[in-house]
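Structure below; questions to follow.
Every protein chain of the complex appears in place save one, which is left out.
Just so it is clear, A and B label the chains in written order, and each chain counts residues from 1 on its own.
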Amino acid sequence: MRSAATLSRRTLTRLLGATLTACTLPGWGESKSAARTSILNVSYDATRELYEAVNPQFAARWLAQSGVQVAILQSHGGSGVQARAIIAGLAADVATLGSAYDVIQLAQQARLIPANWATRLPDNSAPYTSTVVFLVRRGNPKNIRDWDDLVRPGVQVITPNPKSSSGARVNYLAAWAWAQRRPGGSEATAKRYMQQLYQHVPVLDSGARGSTDTFAERGIGDVLIAWESEALLARKKLGLDRVEIVAPSLSMLAEPPVTVVDQNVDRHGTRAVAQAYLEFLYTPVCQQIIAQNFFRPRDPAVQQQFQALFPAVKLVTIDQAFGGWERAQHVHFEDGGVFDQIYGQ
Amino acid sequence: MIDRIAQLPGLGRPQLPPLPMIRRQQIPEELGRATLLGVALLYLLVLVALPLVIVFVQAFAGGVRSYLAALLDPYALAAMRLTLLTAAIVVPMNLTFGIAAAWAIAKFEFRGKNMLITLIDVPFAVSPVISGLIYVLMFGAQGWLGPWLNEHNIRIIFAVPGIVLATTFVTFPFVARELIPLMQTQGNEEEETALSLGAGGWQTFWLVTLPKIRWGLLYGVLLCNARAMGEFGAVSVVSGHIRGQTNTLPLHIEIMHSDYNYVGAFATASILAMLALVTLVAKALLERRQPELRARAARQAV
Partner (left out) sequence: MAEAVQTWPTRVGGAASPRGPWTPAEGATRSERQFRVLPGFGLTLGYTLFYVSLIVLLPLSTAFVRSAELGPMQFWHVVTAPRVLASLRLSFGASLLAALINAVFGFIIAWALARSRFPGRRIFDAMIDLPFALPTAVAGIALTALYAPNGWIGELLAPLGIHVAFTPLGVVVALAFVSLPFIVRTLQPVLGDLDLEVELAAQSLGASRLQTLLWVVLPTIWPALLTGVALGFSRAVGEYGSVIFIAGNIPKVSEIAPLMIMTKLEQYQYGQATAIAVVMLLASFGLMFGINGLQLWAQARTRGRRG
């Protein structure tokens, strides 16, 4: 009995302690004082480092401008997962996702933003871009130069599943665009090429970071199809000497869009700061940070400055090649679409 | 007498009384036994022990300093706090439920009891992905209660309450599963005697029943706690992944891992692995402390 009594007392103390810590958790007892505010930026996997660098800069600027201290909370995950979370009620003030398709869903599935969201900021509301490149092992032992090298016998390709990863959809569309545009190319040859390409894929991870891990840490595959931003980041984090980046002859312009989530900012009373946050992304200062974090800047002067890091590549856009994200999604990735046909459905 | 003790890891390890190992028979038999033992241990080592070893090897791959740095990272600390908080809410909730359910099921007869037992078990077999999804369908902005919650500014999913609910679901059966068979084997006689001597209902429970079941109760709590702190799939769906706010330890591990911070990921994982080890040691100690319980459990098992 005695020991049971001490035990319950100890449990009680622990409970109390935990409750106290709970109260000190940020956001649990959100302070309502006017001089402090917070916004939530719901973003995707690849921008973690970027916004970690951007946020303090913006907070300092906003404090100087308005006298209000702003805390920017970050949430990262797969782009589609994040869009779904916002639709299901994750209280994002701004959404900075991986593909326009996911942002379109915010308007279509839940009317959280107006249909004309993309026109509210410059450059299709995408303050930074990227392209699709190949990451190969040091010395490029399989001599991979372009898309057709990926389907040579004995070459193993790593890329995530386009059905579960927004980033991988761009990879897929880039390959398709190249296959359709090469001499003698047509929709039929493109489809045949894609069929061949995915036969060379031994692992279809559910997300881009999973694929990088499979390629770099598990040592599987000869080439990883990745966004340039991800390839450069992986090269930095995993050691410069282990991998090399190869740019194909034709690639896709990836435009990760940003938007204020209107319904949420109006509720929270944070429209001004959220708007300013996104506009800050287009300023030269922030464009520098963007380039340093391996996304291609929009600002021509900054582009010039980082020329060496981002070589010129012939690019097409989703709008040019596929008539927009929604059509691309419908034709290629919906159930029974081209991707399913590739896997023989 | 339904015996569900045997169903879960945790209760009723039959630490046998010393066996009569009298038969020093032929060598081949000894050899056969040794081979069998070797196979068993090898399987355990490869399947279970190696993953544990590799967690610690990777955690310390960057030296002790980067190990500690990974653990003292503010986001890691916030995740630890949230994990502790979740467990501190979930375990007492499921504990209370477990006692109530065991009391009703073990001490009384009623129709549909079998159905009720099965229902209590169901969360055990539900995929974590589904366990998270159903709470989104229920409390999400487009779910059943979403609009109402929104109107009243109550946040359930993508906040602590959602994480608590999903964890409660996943750890739902553990305490009840330990207590039901235990209380069934113990019967009602002592309680009935206490009552006939004039004790009240609560008094009877505190002074008669609780001391009898406290070790089983602790087993259940240990299991429930371990699972609560380690749940990944269900919590991942309802968390919202807000750094420093709604990331639990398992989610933090995934983030570190996808951030190419392998030392950080495995260092955080080692905390949870150590928790697992502490759970196991605590369990072994409890078993040593309560030999009668063990013996009884073993006897009841067949």
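Please note the rule applied: a residue touches a chain if its C-beta (ideal position, glycine included) is under 8 Å from a C-beta of that chain, and two chains touch if they have at least 3 such contacts.
Note that the structure is a prediction, hence the values are computed from the model and not measured.
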item	value
Touching residue (missing chain; options A:S164, A:Q195, A:T283 or A:T317)	A:S164
Contacting the left-out chain in the complete assembly, out of B:I54, B:L68, B:I154 or B:L207	B:I54
Which of A:T214, A:S229, A:N264 or A:N293 contacts the chain that the document leaves out	A:T214
Chain A, residues in touch with the chain not shown (by the definition above)	78, 80-81, 84, 105, 109, 161, 163-164, 201-206, 210, 214, 217-220, 333-335, 340, 343-345
Hidden partner chain, residues of chain B it touches	1-10, 12-14, 16, 18-21, 23, 29, 32-33, 36-37, 39-41, 43-44, 46-52, 54-55, 58, 96-97, 99-101, 103-130, 133-135, 137-138, 143-144, 165, 168-169, 172, 184-189, 191-192, 195, 201, 204-205, 223, 226-227, 229-233, 249-250, 253-254, 257, 265-266, 269, 272-273, 275-277, 279-281, 283-284, 297-302
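Note that only the chains that are shown with their structure count from here on.
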item	value
Touching residues on chain B, where the partner in the complex is chain A	78, 81-82, 84-85, 88-89, 92, 136, 139-143, 146, 150, 155, 157-158, 160, 210-211, 214, 240-246, 255, 257-260, 262
In the complex, chain A residues that touch chain B	1, 4, 11, 14-15, 18-19, 21-22, 25-28, 40, 45, 48, 73-77, 82, 85, 87-91, 109-110, 207, 209-210, 212-213, 217, 233-234, 237-238
